[in-house]
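Removed: one protein chain of the complex. Kept in place: all other protein chains.
First chain written, first letter: the chains are A and B, and each begins at residue 1.
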Amino acid sequence: MRHWMSSLTLNQKLAALAFVLGVVAVFAKPTGGGAVTIDPNDLARIVETEVDHVDPLDLADWIMAGRADYRLVDLRDEKAFGEYHIPGAQRLLITDLPDAGLPRNEKIVLYSDGGIHSAQAWFLLKAKGYTGVYMLLGGLDAWRDEVLFPTLAKNPTPYQQQRNEKLTAIARHFGGQPRSGAADTEAAPQIAAMPKLELPAGVAAPAGAAKKKKKEGC
Amino acid sequence: MSPTAQTLNEPWGDGRDATRAVDGAAPAPYMNPYLAGIGLGLVLLAAFVIMGRGLGASGAVNAFVAWVVGSLAPAHAQSNAFLAEYLGDGTTHPLKAWLVFEVLGVFAGALLSGLLAHRVRVSVEKGPRVSAGLRLALAFTGGATMAFGAALARGCTSGQALTGGSMLNAGSWVTMLAIFGGAYALAYFVKWQWR
Partner (left out) sequence: MNTPFYKYGAFGDETSLVVAFVIGIGFGFFLERAGFGSARKLVSQFYLNDLAVFKVMFTAIVTAMLGATYLAWMGVLDLSLVYLTPTVLWPQLVGGLVLGIGFVIGGYCPGTSVASVATGRLDGLAFVLGLPVGTLLFAEAFPWIRGFYENGSVGVQTLPGVFDLPYGLVVFAVVLMALGGFAGASWIEKKFQPR
């Protein structure tokens, strides 16, 4: 046996190796099949430390600064998306999330009306191995309350006055306006008064579209 | 003077050619093609594992042309659907593309291998029946032709045949077979350039 094998040339040995590897490869299942693995302890720790949340005001800052290092995903239906969505968001249903091909080396910020769907979507993406997934804390409800129609402090101290001005500027930028004083009476009109979708001049184009600059070609 | 099989395997193909490399040494014979292929395959595999993409070359040319046109006639470049893709939204320089840097690496790697094997010298590769001038004109024409074909096919032999071939990409196999088909079909008609 050994004598026979040693009389093969290098090329023939390589060919034999390739043949064996090829035969074994018949049984290969390289495409995974969509199974996911999760580490419960890891996930629990992340949830507890809340490192996966993004505050609406932080998101507002990112948008105003024209940052393009994140993807904003709106999980609601088409009609709701059409009425209003946070500037720069792309719409994806939860069912489409796993196959949407979202990049793994970018931050992905998920939001829905409140926090439930975004939390569930977060879990899905985490299970698929995404590392940079975040939820908008409080969802669109919080965006409305904190960014679009913020409540300004009454009788503000100098510090609060500064904050009021900042909140007002942010609200105006996104087409909203601050609430003044009695919050409850203004709750009803808010729903009808969601700002139109025309983006103010300074807002960056949707993060998903223009950002994909280089064709990945050959 | 037709080359013999022996001389084809000698680096400069002509047993009577006494020219030495730029460093004055005789050229080393080429590597066993199967070993070179394994080396190439491992480089390709490394690209898959590290970058999640394969090799390429024509894409770098596209980026370069997009940059030149974009610099000289920006409006025209932006309105051209093909070139605009390589310019993107302007946040990154078109030449800061993966393929551009990869092609620079190809130059460096080939130079390294050539120097190690004493195979670097100024020459014009051609058959005995054509002049150097004609050969250069044909090479230029061939380059332009290949670039056009590569744009149509979404890649050249490196991107489609090599990369796409190993990934069992259907379109790449079509391209690869077409490349071999086209080359074999025309080979007889341009034989005077090479033999």
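Keep this in mind: contacts are C-beta pairs under 8 Å (C-beta built on N, C-alpha and C of every residue); 3 or more make two chains touch, one makes a residue touch a chain.
Owing to the predicted nature of the structure, the values given are computational and were not obtained by experimental measurement.
Seen across the whole complex, the unshown chain contacts chain A at 11, 15, 18-19, 21-23, 25-32, 103-105, 129, 131-132, 216-218.
As a convention for this text, only the chains that are shown with their structure count from here on.
In whole angstrom, the spacing between the mean C-alpha positions of chain A and chain B is 40. Interface residues of chain B, counted against chain A in their complex, comprise 32, 34, 38, 53-59, 62-63, 85-89, 91-92, 97-99, 150, 154-156, 158-160, 163-164. On chain A, the positions that touch chain B within their shared complex are 10-11, 14, 68, 205, 210-218.
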